[in-house]
Structures are given as structure tokens and as C-alpha cells.
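Structure record follows, encoded as C-alpha cells.
For subunit A:
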Amino acid sequence: MNTLQLCLLISSALFCIGLAGALSRTNTILVLLGIELMLNAANLNFIAFWRFNPAPLPATGVIFVIFAIAVAAAEAAVGLALVIAIYRHQQNIRLQDATRLKG
Partner candidate 1 sequence: MLGTGIIKGLAVTAKNFVGSFYDPARLVTVEYPEKQIPIPENYRNFPFLVHEGDDPIATLRCVACKICENECPPQCIYIVAERDEKGKVLKKPKIFDIDIAVCMSCQICVEVCPFDAIKMDQHFEIAAGNRFEGLLLHREQLAKPNSYYQKIHPTEAAEVDAMLTAMKARQAAEKSAKAKPAPATQTPPPAA
Partner candidate 2 sequence: MTAALILIALLILGSTAVAMSLRNLIHSALLLVLSWMGIAAFYLWAGAEFVAFAQVLVYAGAVSMIVLFAVLLTRRSRADLSIAPASLRRAVAGVLAGGATAGVLTLAVLRTNLQIAPSAAPTVTVQQLGLELIGPQVASVLVVGVILTVALLGAVVLAASDRNDGKEDAP
């Protein structure tokens, strides 16, 4: 096992923790955070591949991660605005209760 594989294992473990969290928790905020963690795990992969690429490209992985971070920030903002809207609607943020499309 080389260092790249170690990095990939770390990132897949992070991805799976995020996945398990997003699936098993009922709080909307924690589900959103789990999705954030999955995005972060993908970013770890980009950096790991960029770092250990046998034929290095100057900045590709870094650029990828910069865009991913920007999109993740946008996702967090919209997601949490949704959480607040849900809370205003049904006075809690349990995911099971948000089942109606029309309110």
C-alpha cells in the first residue's frame, strides 16, 4: 500500500461517515452536514491525486478543489436557508415531517 492509497482510504472513510450520518440522522442540519462531508471527501481525493500524479499538472487538482469549495459554500447557504424555511413552516426540523410538497 502506498501513500496515495492511504490518502484514498482516508477520503473513502470520510465519505462513508458522511453517508452514514446523512442516512441515519433525522435532523435536517446534520443531514446537510453529512453531505458537506461527502463533498470534502471528494476534495481530499482531488488533492491526493494532484499530489501523487506521476505526470504532474501544475494546478489542476487545486483549481478543481477551489471550485468545489465555492459550490459547497453555495450549497450550504441554500441548504440552511431551506432549513430555516422548513422550520418556519412546521416548527421543527425533523426530516420525516417534511413530507408534503405543498404547504
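The candidates were selected such that all candidates are chains of the complex that A comes from, given by their letters.
Keep this in mind: a contact is a pair of C-beta atoms (placed from the backbone, for glycine too) under 8 Å apart; a residue touches a chain by one contact, two chains touch by 3 or more; residues count from 1.
In this text the structure is predicted, and so the values were computed from the model without any measurement.
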Could you work out which candidate touches subunit A in the complex, given the options 1 or 2? 2
Residue positions on subunit A within touch of candidate 2 in the complex are 1-10, 12-27, 29-30, 32-34, 36-37, 40, 43-44, 47-48, 50-59, 61-63, 65-67, 69-78, 80-85, 87-88, 91-93
